[in-house]
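Sending over a structure as structure tokens; questions will come in a sec.
All protein chains of the complex are present and in place, except for one that has been dropped.
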Amino acid sequence: MTPLIEAKELVRIYALRHGPFSRPSFVRAVEDISLSVFPGETLGIVGESGSGKSTLGRMLLGIDPAQGGEVRFEGQPMPRLGTPEWRALRAKMQLVYQDPLAALDRRQTIATQIGEPLDIHRIGPRESRAGRVEDLMAAVGLRPDQAGSYPHELSGGQRQRAVIARALAARPKLLVCDEPVSALDVSIQAQVVNMLSDLQEENGIAMIFISHDLKVVRNLADRVAVMYLGRIVEEASSDVIFQSPRHPYTKALVSSMPIPGKKLEGRVILQGEPPNPAARPSGCAFHPRCPVARDICRTSTPALRSVETGRTAACHVVADNAAIAA
Amino acid sequence: MASIYPATTQPNARQRAGFLSSIRRNLPLSVGLGILWLVAMVLVAIFADRIRPYGITQMDLTSRLAPPGMLKHLLGTDELGRDVLSRLIQSIRLSLVIAFGATLLSAVFGTALGFAAAQFRGLVEHLVLALADFQAALPFLIMSLAVLAFFGSSMVLLVCLMGFYGWERYARIARGLAISAGAQGYAASVVQLGATPARVYLRHILPNVASTLIVSMTLTFPEIILMESGLSFLGLGVQPPATSLGNMVGFGREYLTRAPWIMLAPAAVIMLTTLSISLVGDWLRDRLDPTVR
């Protein structure tokens, strides 16, 4: 089976200027990332803020151009941002935002906005579009009488439902969700996540779910990639990675996940500074905080390689252990 | 602010009464009078041909320099016995049309350039900003004076010149607002839906920034009236036989001692109109747009 979307060796470097004339410092937001997502599959991407996961999501959609490497969608290279081909491709891939209020136009009713992709991509006859909007609203759990509401008249959860309905309007094959529930109340989060999951299953949409919340990702994702300072440090199926994390960073993350009814035991508490993307440590970026770091970790950047079937990791220690075990 | 009054939550019948009284309470007297005056001016401009008692060049040689107050010529006559009221009505129309046309021109031009700067960034943006700096540093009155004198004044040239006045403000505002809308907000999300730039700017960004642009228009409008009347006063703006408020004052100046009413009537109209726009504009700005002061 060919992957729906495939990324190879993606690189994105931001130049940060502190003043008009100071020398810019460079932030390697995304470095050498390869991944693929198959139709109908859900890939979770987890990491702390500043790990480059949002940038990666935008690069996969072609909103942020790749400075190195390439993205292929259905086997075709990603067209350049802003070209008619790029715009046409938006009918097949959509983004769900963290802040639904910012993503909606406060001067248009939500029905107009949900139907906008239909107008843009000229999907279906004009008369049938109102019906499609009604269906979409029902599918995401919005009442028909809310069609004429403006974004500020809705609750946060309802706004996010409207954003999701708009994203689904053109029947995309890929949905990138960038922290879609982290701005919502905890009580609403589960509803929205369940709804997303149902809609995905019904429509066979592939999803890339970006979050710092491991619980949500565990429930939703088939596979999970863990990011640290612009690189994927470990990738495996959701069950595998949460059952037996191998990379020291993943171990720390997973050990901090509370499990209902269980005392938090054997928790790995990370030492040192939280990661600063502008001052990336040499060698393995994680080494200053790593409990098992060796000399080689300070000088040489570990590559992401297969350490066992269905699992890749970027760690000298894990790779050595895997070699010994083999 | 209206929400602190119970009117908005009351049932329909009382709501209307509440709404009116809330307007009365929220609208200062000066702003109310300003709005009334502006409405009157617009009506005068629209129906100028109907309400004008005489033609503007029609001379009544038997009553030259007649003082105001007489039934035949309410505001008196000028040195050729032409009715001041009729000329005033025609002048209001012309001055308002010029100022309105020029304000629109400058708003459209400036907004388009501002959007272009926000859309293309890079070289285009630098160019627009440099042009805006240039415009702001230009001694505009003196420049237009020279241009009008050298080219010979015509209506089209006058409106076009005035239409260049103040565009840089719209350009800066439009650029700033478009960039902030595009950075993470609704505009970016519509781009991401696959919308063309035209759709993004016309359907989404423009309606969202319109209130701020309208507020800037209330700032430019009186300035353009003042500039046009100043140029006409100096004899370089509107040319006879056409008449505008400024050139009425200019011609009336020669009869300042003998017939001050020729000059006072248009002077009062200019003052009241610019004053009303400034008052209403200030009030609108506080209401619509807390970000601009």
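Note that the chains take the letters A and B in the order they are written out, and that residue 1 is the start of every chain.
By our rule, a contact is a pair of C-beta atoms (placed from the backbone, for glycine too) under 8 Å apart; a residue touches a chain by one contact, two chains touch by 3 or more.
The working rule: contacts and distances are computed from a predicted model.
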Per UniProt record, missing subunit out of "sulfate adenylyltransferase", "Na+/H+ antiporter subunit E", "glycine dehydrogenase (aminomethyl-transferring)" or "ABC transporter permease" is "ABC transporter permease"
Taking the entire complex into account, which one of B:Ile35, B:Met155 or B:Leu275 touches the absent chain? B:Leu275
Contact residues on chain B toward the hidden chain run 30, 129-130, 133-134, 136-139, 141-143, 145-147, 149-152, 172, 176, 222, 226, 229-230, 233-234, 236, 246, 249-250, 253, 256-257, 260, 263, 267, 270-271, 274-275, 278-279, 282, 293
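Just so it is clear, only the chains that are shown with their structure count from here on.
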Separation of the C-alpha centres, chain A versus chain B, in whole Å, is 51
If we count contacts the way the header does, which residues on chain B are in touch with chain A in the complex? 184-186, 188-190, 192-197, 199, 204, 207-208
Counting only contacts in the complex, chain A reaches chain B at residues 61, 63, 82, 87-91, 94-95, 97, 99, 102-108, 116-117, 120-121, 163, 166, 170
